[in-house]
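Dropping the structure in here first, questions after.
Incomplete set of chains, arranged as in the complex.
Labels for the chains are A, B, C and D, by order of writing; each one numbers its residues from 1.
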Amino acid sequence: MTTVRLLSDDELSSEARAVFDEIRAARGTDYVNDFWRALAHDPVGLRRTWESLKQVMAPGALDPFVKELLYVAVSIAHGCDYCIHTHTAAARAKGMSEAQYFELLAVVGMAAETNRLVAALGVEVDERYRLPG
Amino acid sequence: MTTVRLLSDDELSSEARAVFDEIRAARGTDYVNDFWRALAHDPVGLRRTWESLKQVMAPGALDPFVKELLYVAVSIAHGCDYCIHTHTAAARAKGMSEAQYFELLAVVGMAAETNRLVAALGVEVDERYRLPG
Amino acid sequence: MTTVRLLSDDELSSEARAVFDEIRAARGTDYVNDFWRALAHDPVGLRRTWESLKQVMAPGALDPFVKELLYVAVSIAHGCDYCIHTHTAAARAKGMSEAQYFELLAVVGMAAETNRLVAALGVEVDERYRLPG
Amino acid sequence: MTTVRLLSDDELSSEARAVFDEIRAARGTDYVNDFWRALAHDPVGLRRTWESLKQVMAPGALDPFVKELLYVAVSIAHGCDYCIHTHTAAARAKGMSEAQYFELLAVVGMAAETNRLVAALGVEVDERYRLPG
């Protein structure tokens, strides 16, 4: 249940509508998901978030598929149910197989386990993993 | 500062020594990092953790480089300083360029931001991202 | 879904009833929200939590409106859905406008993003931000 | 200890230098803190982060002092030591008294406690805190 009403297309300010147009064009679909309909109450934040997301997730030195996997992994670590579902769906749309999905989960689980063990034990970074100087 | 003494090779039980031998063989280096030297007080836990890690991080449907990036991402989300440094070093050893590193960071930061926005707004998963049935 | 039954007024111990009376008096409403009805199984914990909350959220050097915003921000960072909804409602009842709400969200999101970037990069506190001595 | 070298002014790309110039102008000081010197390896990310931060922290419906307090609170919840120190210093520079500081801490601590109690008890949002419809 949201803390603000989800805005329908009819209720968008012109600034928000412009962002929705860009989202639709970039994604090649008329569907705009509910996160953006909640954020649309704040057109400035909507634009900033969309621009940043577009820039960050664009093809670069890492390809968008790997970026999507990273997004899923971080969303799991933060326990964001909405983000987990939407980005898992996005990763599948980009070709993630079930085998890849379960390997992703295994890495996330393993990292969670050792992250906590290391914190508990208070291990300090080995000399050789430190930057020189 | 650790909560237990780091064990030197001389102080290892035979069970712990056997795991260290496997770590050395698998990694092709005599160096065993301090996490394992802290965990070596518990040979059963040491073996379980090493066996799991080896299985999870092995080449599979995802390649080890991508798995390493995922490990770094989760370690950042959990704020594990030791894990961040050692797995960032491991990712670099597997070929991660600085451009790739900063793209990884950008994705992690972006996911952190939107994870919190979504939680704040209480957005529920859109019908289309739900499994049928 | 709760792990314990929510207690109705009829089921309260006399110690729990006394706390409920104080909550009603302090808030000027007969409504006592479900968090307290779950906690009421433990009258000692109920009293301690209520006394602490009353003291912490009272007007002081910071006004209760700012305290309520801080409560919302922390609840978002911890991903507590119930707390997010009830304290967002409380902040609105204390006058939070939608513009203020979305600025709060933007700060929380920005902090989440930079918190993770800083952790990833392992930046240490600049000399000038350290206490002298 | 950082995962990348902190860049001195001499080592900045022209794009990074331009951002540093803006930071200096906006803050009215020649000092640029180490977070930016780590991020400067990625001029695109540096610019995006700075632009977003500047927009988010600008005076608006909430004043910059309250925004700074929110930043500190979120950084505490995320356990980011660098962010805690630098934003606590920034809040003091904006006038935060020790009394205000300890009230902020008390709210953060109280929220942390009740956030976990609520999660444990699985309390669902009371009907009256839900949006109509």
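Annotations
As a working rule, a residue touches a chain if its C-beta (ideal position, glycine included) is under 8 Å from a C-beta of that chain, and two chains touch if they have at least 3 such contacts.
The shown structure was predicted, so the numbers you read here are calculated from the model rather than taken from an experiment.
Sequence-identical chains make up the whole complex; the displayed set comprises 4, and the total in this structure is 6 copies.
In the analysis below, only the chains that are shown with their structure count from here on.
Set against the C-alpha centre of chain A, every other chain centre is closer than that of C. One finds 20 Å separating the Cα centroids of chain A and chain D. Shared interface positions of chain B, defined as residues touching 2 or more other chains, are 76-77, 79, 81, 84-85, 88, 99, 105-106, 108-110, 112-117, 119-122. Contact residues of chain D toward chain B in the complex are 1, 3-4, 41-42, 45, 48-49, 78-80.
On the side of chain B, the complex with chain C involves touching residues 72, 76-77, 79, 81, 84-85, 88, 105, 108-110, 112-117, 119-122. By the touch criterion given at the top, residues 1-4, 31, 33-35, 38-39, 49, 52-53, 56-57, 60-62, 66-67, 69-71, 73-78, 80-83, 85-86, 89, 97, 99-100, 103-104, 106-126, 128-130 of chain A touch chain B in their complex.
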